[in-house]
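One protein chain is absent from this view; the other protein chains keep their places.
Then we have subunit A:
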Amino acid sequence: MAGLLLSSTEKVFIIHGVQDDYRSDGRSNIDYRPMELETDVVSHASGSSRLRLANTDILVGVKTEIDVPKPDKPGLGKLEFFVDCSANATPEFEGRGGEQLANSISNMLERAYHSPHAFNLKQLCILEGKQCWKLYIDILILECGGNLCDAVSLGVKAALFNTRIPFVKAVLMDGGNVDLQLSDDPYDCKYLDVASGPLLVTLCKIGDKCVVDPSAEEESCSVVSLVVGITGNPKFYVTAEEAKNMPDVELKCSMIGMNGPGSVAPKTFKDAINQGMVAAKCLDKALGQALLRERQENTSFKKHSYGFLK
């Protein structure tokens, strides 16, 4: 956020507000700004989503491909994250300008999705040791209005939730060859189980406390921020009746990272992670409700597609 100049009094005002859990735009320390989410926006992709969080605009597309599993993990599929910082967001991203930021975000996602508690790669297996699905998760950053990590992780989870994978019959033939049979019916496919997929929460340290989803003014008062990846709760991604029979799962932290030149005391660190968990839980619940509603509209063909025309 270049060109934003705050006087020391304004900064003190923001810091005192955060201390009292009441921020300058009326939010509490764990509140997000309003978001817009739409799934199934790109017809060439198996799953897609578009998320707008304040001024941050993210488009995620998931493409599937059949691949050979790694020899040391014969029963698992593959995930690949690719982040593209479009020059539409800022002219600094022109050419290869956005590559560093893109790599840091895709590495963060890779770490967060690496744990088997976060995403079960077994569901991508077609024939053990021979064939598996590889998901390319391509993230396009169209506008940069702060808090990229959170927005990207929400978009990714929504796109994965929207991803349909066709049923494939695999038969082992003579000589170790694999014969794949794909159904002709495009609706003959399954949804992925991404309910436990991680959400990244960025916690910006202001004074001794941390806030989620900082605005540009708040970002300029802070020197260090933590990023925590917290797994989702499968209960939020099924209907209320089904949720009754499901066991309670504890949220797990699948990734922690730090950004910025400052330092954090261990006590603040622990508090921040706990705060991140609370925020992630609220976020996960809201995302689950929105995605279930979208899926229902999709299957009953009632969905009105807005895209960028709204």
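Following the convention adopted for this analysis, a contact is a pair of C-beta atoms (placed from the backbone, for glycine too) under 8 Å apart; a residue touches a chain by one contact, two chains touch by 3 or more; residues count from 1.
Note that contacts and distances are computed from a predicted model.
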Item to check | Hidden chain of the complex, named as in its UniProt record, picked from "Eukaryotic translation initiation factor 3 subunit I", "ribose-phosphate diphosphokinase", "Putative exosome complex component RRP41" or "DNA replication complex GINS protein PSF3" | outcome: "Putative exosome complex component RRP41"
Checklist outcome for this item: Missing-chain contact, candidates A:Ser43, A:Gln181, A:Asn245 or A:Ser300, resolves to A:Ser43
Checklist outcome for this item: Answer key for A:Ser215, A:Asn233, A:Ser254 or A:Thr268 versus the chain not shown reads A:Ser215
Checklist entry - What subunit A residues would touch the chain not displayed? => result 24-25, 42-45, 48, 54-55, 57, 59, 61-63, 65, 82, 84, 86-91, 94-96, 136, 138, 140, 142-145, 215, 307-309
